[in-house]
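Entry: chain A
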Amino acid sequence: MSYARIAKDGLWDNNVVFSQMLALCPLLAVTGSATNGLGMGLATTAVLLASNTLISAVRHLVSTEVRIPVYIVLIATLVTLVDMGLNAWAHELYKVLGLFIALIVVNCAILGRAESFASKSPVLHAAADGLMMGLGFTFALVVIGGVREILGAGTLFANAHLLLGQGFAFLELTVIPEYRGYLLMILPPGGFLAVGFLLAGKRMLDRRLAARRITAALSLAPSP
Partner candidate 1 sequence: MKLFKMRGGVHPEARKADSSERPIRILPLPPLLHVPLQQHIGAPAKPVVRVGDKVLAGQLVGVGQGHVSAPVHAPTSGTVVAIGDHPAPHPSGLSAATVTIAPDGEGRWFEYEVPADPFALAPDDIAARAGAAGIVGLGGAAFPSSVKLDASRQSGVDTLVINGGECEPYLTCDDRIMRERASEIVTGIRLIQHAVGATRALVGIEDNKPEALAAMRAAAAATDVQIRAVPAMYPMGWEKQMIHALLGREVPAEGRSADIGVLVHNVATAWAVQQAVCQGRPLVSRIVTVSGGAVVAPCNLEVPIGAPVQALFDVCGGFRTTPARLVLGGPMMGQQIARTSVPVVKGTSGVLALTQAEIGLTRPAPCIRCSTCVRACPVGLLPLEIAARVRSDDLAGAVALGLKDCIGCGSCSYVCPSGIPLVHFFNYAKGDLAAQARSKAKQETTRKLAAERSARIERIAREREEAAAARKAAKAAKEAAARAAATTEAAA
Partner candidate 2 sequence: MTTIAHSPHARAANSVSRIMATVMLALVPVTLFGFWLNGWPAVYLWTVSLAAALVGEAAALKFQRRAVKPALLDGSGVLTAWLLALSLPPWAPWWIAVVGSLFAVVIAKQVFGGLGQNVFNPAMAARVMLLISFPLEMTIWVPPMSQPGLLDSLAVTFGGGQLDAVSSASLLGHVKTEFSRGLGLEQALAGHYAPLEALWGRRSGSLGETSALLIFIGGVFLLARRTITWHAPVAMLAGVALPALLMNLVAPEHYADPVYHLLSGGVMLAAFFIVTDPVTSPNTALGQLLFGLGCGLLTYVIRTWGSYPEGVAFAVMLMNAATPLIDRNIKPRIYGRTRQGAPLMTRHAKKDAA
């Protein structure tokens, strides 16, 4: 499998959220704003990268009976490490991401990648897959967070400096000035609605792309 394929799968074709429908809990819980989404995404990417690599490395040693416990223990360890690290050295971010750091353990996508990819692939491929899946997930979180934040509060990347440091304060935009806010989008129902409509949007986009590819292929074909 080529790295390009792995990248495309992770980012778009087989996106954790938009195609596999996994990792939905963190997706909905932290996407009240784009900033939170970004933070959660990056933390998850780190864990995914590490877990895929580790599991691929030990895959020959693991037997079926205890496969799942072993994988999940490894993942849990990595997550706890991230949790401790963030708490000690990035405390503000830790407060924002709260409970969901712990829940990265059971983020289905991580065990899912371990089972379906890392346990069957060489280390480098697995690492690439982890990275790309993680970035794809981050992408989804940021898009959904962005949509909810813009519609819900009229801003984008508010408080980004808390996450990324003062240097990134320029990201913070007020998209709709004088906006009185559309609470629905920030509350739980809005999360579901946003994901639903974005999924439909991706589907329409994919279809349009496929149609364009076909027309392109047709125009390339020699005319009879």
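Keep in mind how these were chosen: all candidates are chains of the complex that A comes from, given by their letters.
Criterion: a residue touches a chain if its C-beta (ideal position, glycine included) is under 8 Å from a C-beta of that chain, and two chains touch if they have at least 3 such contacts; residues count from 1.
If you're wondering where the values come from, they're calculated on a predicted model, not measured in any experiment.
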In-complex contact partner of chain A, selected from candidates 1 or 2: 2
Residues of chain A that touch candidate 2 when the two form their complex: 182-184, 187, 189, 193
